[in-house]
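All protein chains but one are shown in place.
Presenting chain A:
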Amino acid sequence: MTDPLFEYLCRMGDNTLVLSHRVSEWCGVAPVLEEDIALANTALDLIGQTQLWLGLAGEIEGKGRDADTLAFRRDVWDFRNVLLAEQPNGDFGQTMMRQYLFDAWHLLQLKALKGSSNAQISAIAEKAVKEVTYHVERSGDTVIGLGDGTEESHQRMQKALDRLWPYVGELFVSDAVDQALSAKGIAPEPTSLREEYDTAVNAVLAEATLTRPDSDFAHQGGKTGVRHTEHLGHMLTEMQWLQRAYPDATW
């Protein structure tokens, strides 16, 4: 098995890489100017976090791969992001619902990582937690505003929630990598975050007048890399084209 620490850092970095890519797809075409600016902010924070997580991953691996090499020269099966992050943007409601469902988990994850026994990880978490505290406030407010807005916005948000809910469970699935790291106090057991997540999400959904889907069925295969969705390949086709077309260039 590959080093669990490397695996874990790729999971963190690929989540932020893939999600930042999706968010940046909104550039210039958001519903209002203020949202263009806010979405760019989120994407920028996530790119910065990607540089830190994948940078550290490359360092731990010790094979001379830096953050850019990891981001732009791996294929789909080497990506370790959760399936939620690679889901297409859909309408603005789906984008913000995806963001909120992710942010709410991301914040808990980073708060736990601040206490990591690994000093480099806790330093990254310390920085990222400030940014993500703001992300979740904003995405949560938007989910509430649109859920409890007009009839149309309510319906669209419910549809987005129903569409994305099956991708929430994967955030809390524990596997050998998680167990190895939690045993060393490096990262939390994913299952340990679920209760607090549910409390926070239930409160926001209630205020948004949205109904949480009954089924807790969870699609899986992203964080292990075993089975991504078809969407990731298309994303990488775009994201990695330049680096692969001109492999000997530096930019």
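One rule holds in what follows: a residue touches a chain if its C-beta (ideal position, glycine included) is under 8 Å from a C-beta of that chain, and two chains touch if they have at least 3 such contacts; residues count from 1.
Quick note on the criterion: contacts and distances are computed from a predicted model.
One chain of this complex is left out of the view, and of "Transketolase", "Phenylacetate-CoA oxygenase", "Aliphatic sulfonate ABC transporter membrane subunit" or "Putative ABC transport system permease protein", the protein name its UniProt record gives is "Phenylacetate-CoA oxygenase".
The chain not shown here is touched by just one of A:Leu33, A:Ala119 or A:Val226, and that residue is A:Leu33.
For the options A:Asp75, A:Glu126 or A:Glu152, the residue in contact with the chain missing from this view is A:Glu152. Taking the complete complex into account, A:Asp248 is the one of A:Asp214, A:Glu230 or A:Asp248 that touches the chain left out. The set of chain A residues touching the chain not shown comprises 21, 24-25, 27-37, 40-41, 43-44, 47-48, 50-51, 67-68, 71-72, 91-93, 142, 144-146, 148-150, 152-154, 156, 238-239, 241-243, 246, 248-251.
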